[in-house]
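Of the protein chains in this complex, one is absent; all others appear in place.
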Amino acid sequence: MTVPSRPSRPAILGQNQYGKAETRVVRITRDGATHHIKDLNVSVALSGDMEEVHYSGSNAHVLPTDTTKNTVYAFAKEYGVESAERFGIDLARHFVTSQEPIHRARIRIEEYAWERIGTSGADGTGHPADGTGHSFVRKGQETRLAQVTYDGEDWEVVSGLKDLTVMNSTGSEFRGYVRDEYTTLQEAHDRVLATSVSGRWRFGWTDDEQPAPDWEESYAQTRQHMLRAFAETYSFSLQQTLYRMGARIIEHRDEIDEVRFSLPNSHHFLVDLEPFGLENDTADGAVYFAADRPYGLIEATVLREGCEARIPVDLTNL
Amino acid sequence: MTVPSRPSRPAILGQNQYGKAETRVVRITRDGATHHIKDLNVSVALSGDMEEVHYSGSNAHVLPTDTTKNTVYAFAKEYGVESAERFGIDLARHFVTSQEPIHRARIRIEEYAWERIGTSGADGTGHPADGTGHSFVRKGQETRLAQVTYDGEDWEVVSGLKDLTVMNSTGSEFRGYVRDEYTTLQEAHDRVLATSVSGRWRFGWTDDEQPAPDWEESYAQTRQHMLRAFAETYSFSLQQTLYRMGARIIEHRDEIDEVRFSLPNSHHFLVDLEPFGLENDTADGAVYFAADRPYGLIEATVLREGCEARIPVDLTNL
Amino acid sequence: MTVPSRPSRPAILGQNQYGKAETRVVRITRDGATHHIKDLNVSVALSGDMEEVHYSGSNAHVLPTDTTKNTVYAFAKEYGVESAERFGIDLARHFVTSQEPIHRARIRIEEYAWERIGTSGADGTGHPADGTGHSFVRKGQETRLAQVTYDGEDWEVVSGLKDLTVMNSTGSEFRGYVRDEYTTLQEAHDRVLATSVSGRWRFGWTDDEQPAPDWEESYAQTRQHMLRAFAETYSFSLQQTLYRMGARIIEHRDEIDEVRFSLPNSHHFLVDLEPFGLENDTADGAVYFAADRPYGLIEATVLREGCEARIPVDLTNL
Partner (left out) sequence: MTVPSRPSRPAILGQNQYGKAETRVVRITRDGATHHIKDLNVSVALSGDMEEVHYSGSNAHVLPTDTTKNTVYAFAKEYGVESAERFGIDLARHFVTSQEPIHRARIRIEEYAWERIGTSGADGTGHPADGTGHSFVRKGQETRLAQVTYDGEDWEVVSGLKDLTVMNSTGSEFRGYVRDEYTTLQEAHDRVLATSVSGRWRFGWTDDEQPAPDWEESYAQTRQHMLRAFAETYSFSLQQTLYRMGARIIEHRDEIDEVRFSLPNSHHFLVDLEPFGLENDTADGAVYFAADRPYGLIEATVLREGCEARIPVDLTNL
């Protein structure tokens, strides 16, 4: 194949970013016989002075994605992984400050939680008493998310989670809605409300001079508020439950300015058992068909008054 | 459970949308013994005057998501599915014009292509000669995408595709890049370039008064230009190939103003066979390890000069 | 289309089975304000006198798969779901005893576990003290499995689980293996051992006259033994760990005669950080790359002496 002459520029380059996605890094630390795990999936996206690589293929400004992968591993060893957010901050700062053509770095991290096997004899110190300080089972609930963006001046940190599946088996109704010529839905006075939570929350912290939040504590508390709001809200609609989940976070967590949720309404339909002479009554305990598709999808942002909305509208692609 | 009093309003509602996601509708049409399939996955997102349902749970403005699902099925029968884009336009117009509280509708559609079984005897009329006009095999390559947004005045139509996997087995190199203390990558003079294309393109058409594009023809041609640009570009970097794919569309398809691609660099690493006394040379035909993760991720927008960028930056969530 | 004459019989029918797969049934029971969930995915496979439906398309012996689905829902209401195994026994007996052409029924069940939200105030009675007795979060670890087969005379019950991800961060080595001309692997003196457990165990119970095991207690205990064996075995090879997991079940659970495991060796490779002047030493806490593919796959059966092996050899399709 003959190498062709480089192409001309008939169309304009817009926003662009590049980096290594999904670097799977596991950091083990040892505290005597007691080990600790941080299990991350790190994606790097860099932007800056990158016109030439698009227009002519010149890589003179391109730090290879392979290098961004190596940096993730090296930083995990050199600086450890105190929290996903902290790790993202260290990485983003490095890329923006060490490479002149790079003006902006965004680090996205998925974190998988592990818990100890056989902690029954644990003495409250976090050290298992039974010699299994190095044995773990993956927790398996939500995937924790962290996103750090840095442009050399301001920080934006958005934390979150996905795939946290929750259900209220009562305490939910759906009535009084609009009807048009395509409406056949029956009102529900006592329904199951189930969803798989996808949420993001943005921190007010933007400046190195400010004290940073305790990222681990903030995550644990935010998750707990979200779950409690879901459990304790008598629900007239999933929108209302969503708003309560967001509002409770804003009310209780001063470090957070904005929350966005994408909540599928995971329909649990009462099965019609009348043809078989059975009454499928909720009060008595009922049988439901858990449907896959289609599903309602309820999405909204809840903001601290006076704050700007910056989390993108679509957390999923459907 | 006691129904609690409705909550107060300590936090502000931001952008919100709701609707039924992933309604799987298959529309068969019969032209004598020759049948035609449109196989869609339709997601509806409605926005408007929806404060109350979030703050108090009042559904007085809420058309149920179940109704949006019914509407999809009814429209598929009543108006047919000429193209995914046309179908989305009909649906979006309906929701915005028929429901006062709804100010904006966005319809997202995935389309799965089918081809005929046993068309060997086809006579060019599209009618199979052998009595199998009702038998199909799913094409299985890309998923076609269409997104229609309507606010009562302007239309925005974004088409696209995902999961179109392509490979150049030569005609790609990667050299002359930046090196820092974390760089170990060797230059590649003849590498495999493979990716799974995720692309979106926005049409200039915004107004009912303008003639609408031929959506089916536009898709077929755009896909073809994209593939040809991938195949015919000698690649110094995946960024350059991406730009050529976008630029070729802008150059050849007047109806399209903006293109965005998200291209994973699906690494095919040359296996080191030296320990076994084998030279794994590309010129001679080589053996590659197709890696899963991590992967480079290259994303960019290509715009017609003078046009505004409106396609969101992140087509995927990593 | 003309309905053709029915085909002749040039080839012989072998083993066959049919039924409705993946009926998603959720059974809620109410104990005052405290609710309980059983969340199942039930697949029915029936066999018997089914030659004609294959040879000629006569459905005279075919109970529709839709009916087997209805039966799952009706039984969930009428008899409840004490355990997946018990539910499977009731269903299998029904199909074999109520339909003359059906000679054998196999019921496969996946079960998803839920735990309560906000049980901190629970008083040990299983009743949450705080009014959230109807709020749940999906546990998210393993999927529990049950398979019941009945031929009108004997029962076979196989329980199990899949997708239980575990890790030992030390206590594992791999040395002293065979070397041939394709061997390049370095010995490992202190490695991470991680796997995603897929296991099945067969009960000795086969006869209605025998007392049946306590299925729930048996599952909980078997899972615990499996985890403890994984955690407490110093591992010279994953084969040895697998055997200890199976043997410990056989040793402690008299009701179980046979165990089979399929254990991927989920490789965690020590990252080479030497090029960056960093020593990535395990004793000091190390950084690993968690690889996706390829992976070792270790599979074996462990049997109570004198018992027959009946669990199929391949639990997965790779």
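Going in written order, the chains are labelled A, B and C, and every chain counts its residues from 1.
Following the convention adopted for this analysis, a contact is a pair of C-beta atoms (placed from the backbone, for glycine too) under 8 Å apart; a residue touches a chain by one contact, two chains touch by 3 or more.
Source: prediction; values computed, not measured.
Asker: Shown chains touched by the missing chain?
Answerer: Result: the unshown chain touches A, B, C.
Asker: Out of A:E153, A:E181, A:E209 or A:E279, which touches the unshown chain?
Answerer: Considering the complete complex, A:E181 is the one touching the chain left out.
Asker: Looking at the full complex, which residue from A:P211, A:P275 or A:G306 touches the chain that isn't shown here?
Answerer: The one listed residue touching the chain not shown is A:P275.
Asker: Which one, B:P10, B:G140 or B:G176, makes contact with the chain that was left out?
Answerer: In the complete complex, the chain left out is touched by residue B:G140.
Asker: From the list C:S43, C:T206, C:Q224 or C:T282, which touches the chain that is not on show?
Answerer: With C:S43, C:T206, C:Q224 or C:T282 as choices, the missing chain is touched by C:S43.
Asker: By the contact definition given up top, give the residues of subunit C that touch the hidden chain.
Answerer: Residues of subunit C in contact with the hidden chain: 1, 3-4, 7, 9-24, 41, 43, 45, 50, 53-67, 69-71, 74, 98-99, 101, 108, 170-171, 174-180, 182-185, 233-237, 239-240, 242-244, 246-247, 250-251, 258, 260, 264-265, 293-305, 309, 312-318.
Asker: On subunit A, what residues meet the omitted chain?
Answerer: Within subunit A, the residues touching the omitted chain are 1, 33, 131, 134, 181-182, 184, 275-276, 292-293.
Asker: Mind listing the subunit B residues that contact the chain we can't see here?
Answerer: Touch set of subunit B with respect to the missing chain: 24-30, 35, 37, 39, 70, 73-74, 76-78, 114, 117-118, 131-132, 134-142, 163-171, 192, 227-228, 230-232, 268, 271, 273, 275-276, 278, 280, 282-292.
To be clear about the criterion, only the chains that are shown with their structure count from here on.
Asker: In graph terms, nodes being chains and edges touches, is this line, ring, star, complete or other?
Answerer: complete
Asker: Same or different for subunit B and subunit C, when you check if over half of the residue numbers at their contact belong to both copies?
Answerer: same
Asker: Would you mind checking which chain's mean C-alpha position lies nearest the centre of all protein C-alpha atoms?
Answerer: Chain closest to the assembly's C-alpha mean: A.
Asker: Express in whole angstrom the distance between the two chain centres, defined as the mean CA positions of subunit A and subunit B.
Answerer: 23
Asker: Where the CA atoms of subunit B average out and where those of subunit C average out, how many Å apart are those spots?
Answerer: 37
Asker: What residues in subunit C touch two or more of the other chains?
Answerer: 131, 134, 275-276, 292
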